[in-house]
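What follows is one structure encoded as structure tokens, with my remarks underneath.
Shown here: the complex without one of its protein chains, the others still in place.
Now for chain A:
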Amino acid sequence: MAKRESTFINMVVTLFLVTGIAAAGLGFVYDLTKGPIEVARLKAQSEAIKQVLPEFDTLGTSFKTLAEEGGDSLEFFPAYKNGRLVGTAVQTYTKKGFNGFISIMAGIDEAGNFSGYSVLEHEETPGLGSKMDVWFNNPEKPKQFVIGKNPNNTNFTVSKDGGDIDAITASTISSRAFLDALTRAYSSYEKNSDATSGLTGN
């Protein structure tokens, strides 16, 4: 079985066929997995919303808003119980993480305090920055607990920077990023609270 010779035509035809077949195969698989990927994404999102908000029965239509100082938009999910607004989940983000981008779902209750959060995406160091999903959620450590607070009554910076929140041990950068994301969610929420309350009547 002799190998095909490396003539120009042979090489061009081979590469063309190899890439063509690969592209067709990938297109097929993409089509096949497109549905399940979207379902998995939405499921993760709705689970996060349930986790961060007080009990609710209906989720209003979500809307997007431009973040301050430009950047990507934040997505708002108002939640209702018996027709009354009980809280809003805000999908917020920061780019200041130790390894860049972090996406967080933050819940804000009707009193304007954080009711919970859930880290959707991050690339922080395992064992250090990755602890943020439990660190700021621990009611036994009030100095690092963010639930029930908001940036108007609490200084949302780490204590090292003169703030009121204790940073994760050995992960000040991740902690700053986390608080940056929450502050961004809150300031955007405040700006939009008129729009949100306008929807309450529904």
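Some observations on this one:
Definition applied: a contact is a pair of C-beta atoms (placed from the backbone, for glycine too) under 8 Å apart; a residue touches a chain by one contact, two chains touch by 3 or more; residues count from 1.
Quick note on the criterion: contacts and distances are computed from a predicted model.
For the omitted chain of this complex, the UniProt record lists the protein as "Ion-translocating oxidoreductase complex subunit E", which is one of "Sugar ABC transporter permease", "Long-chain fatty acid--CoA ligase", "Multisubunit potassium/proton antiporter, PhaD subunit" or "Ion-translocating oxidoreductase complex subunit E".
For the chain left out of this panel, the touching residue among A:51, A:65 or A:125 is A:125. On the side of chain A, the interface with the absent chain consists of residues 1-7, 10-11, 14-15, 18-19, 22, 25-26, 29-30, 33, 35-37, 40-41, 44, 121, 123, 125-128, 170, using the contact rule stated above.
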